[in-house]
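Every protein chain but one is kept in place in this view of the complex.
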Amino acid sequence: MLELYDGALDVSAIFDKWYKEESKSNYGAFIPFVGTIRDEDSIDGLSFDVYEPILESWFNKWQEKAKESNAIVKMAHSKGDVLLHESSYIAAVFSPKRRVALEMIDEFVEDFKASAPIWKYDLKDGKRVYASERSTAIKGSGLLA
Amino acid sequence: MLELYDGALDVSAIFDKWYKEESKSNYGAFIPFVGTIRDEDSIDGLSFDVYEPILESWFNKWQEKAKESNAIVKMAHSKGDVLLHESSYIAAVFSPKRRVALEMIDEFVEDFKASAPIWKYDLKDGKRVYASERSTAIKGSGLLA
Amino acid sequence: MIKVEFLGPISKPTMELEASNLKDISEILKQDDEVKEWLETCAVAVNDTLVSSLDVKLQNGDKVSLLPPVCGG
Partner (left out) sequence: MIKVEFLGPISKPTMELEASNLKDISEILKQDDEVKEWLETCAVAVNDTLVSSLDVKLQNGDKVSLLPPVCGG
């Protein structure tokens, strides 16, 4: 379940939908991670580019990995502009047992940060500025250099 | 923010309330943990006794600890009976940064399991049976033995 | 008098005892067959604060609570 939305996420609606989707799946632990735009560095918000084909294959690999632990992962992310105090990202793990969910949400969020083909821009003074300082080169980068 | 409810939690309503409460607090990461009653061992549900005075002081210590990392914790738990596929527990961490939230939700949930003065009973064949096998003696137990 | 209360699954009504410290409480409870089996696994609170030493002095009106193994969530 990978969901992309234009602009900010309706976090409570997505949470409610996911909770209900798995309400009879017999998962004992459900851990969402919600990412919200902080007011810092005088930005007006953030903006995101998403490359869907590779994001989907990254996500599908995670779904397979989660399945090995009888867990599932879900994810929603924004495309385009998201303003201060709005949310752009929800990741979630459902699993029968809490240890699996607690460890997997950490791994999933960190791998997402390092690998998911999404680019972040600061919205500042009417401009869209690539957040190069906060970005991470995908593992294996530099092949063509 | 420690909330106790009679019976099952209205998880989506609590999530929505907490999300809105902190919507302008400038926390970048919000991680709830939702615990749901699994259908296993032929139980009809679980039931909980809560000793509020000591639960509150345990929770207040955690609130202080969270504050040192500029984070906050919230928690909701059921008293009495909660049936299969209903939820009895939500814990959450809000923090400016994701690493703090990811590590704190794990620590908080594990310490809760080991220390919070809540007793669990299986509802089975119309009886309320103390879940002694799954329970953990609080640190320092045995003082009077 | 010291009030001794048994929390959670220990099905025992609150007792009123004469005692000047936890050591006294321990001696009395060890004589009680129903309670004895719980002592090994119970934590102890005095006036709702968990304690880790038997030397805690008790005063008239104090409350001692026994907390058996827990399992929230």
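By letter and in written order, the chains are A, B and C; residue numbering begins at 1 in each of them.
Throughout what follows, contacts are C-beta pairs under 8 Å (C-beta built on N, C-alpha and C of every residue); 3 or more make two chains touch, one makes a residue touch a chain.
All figures in this text were calculated on a predicted structure; none of them were measured in a lab.
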Point to revise | Partner chains on view for the chain not depicted | key: A
Exercise for review: Just name the one of A:25, A:57 or A:70 that touches the chain not displayed here.
Suggested key: A:57
Revision key, fill the gap. Per the touch rule stated above, chain A touches the missing chain via residues 35, 48-51, 53-54, 57, 77, 88-89, 109, 112-121, 130-132, 134-145
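To be clear about the criterion, only the chains that are shown with their structure count from here on.
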Practice item. Pick the chain whose C-alpha centre of mass, unweighted, sits closest to the average of all protein C-alpha coordinates shown. Key: B
Exercise for review: Measure off the straight-line distance from the CA centroid of chain B to the CA centroid of chain C, and report it in whole Å.
Suggested key: 25
Point to revise | Geometric centre distance via CA averages, chain C-chain A, whole Å | key: 49
Practice item. Would you please write down the residue numbers of chain B that are in contact with two or more other chains? Key: 35, 109, 113
Study note, to complete from the structure: Multi-chain contacts in chain C, i.e. residues touching at least two other chains, fall at 73
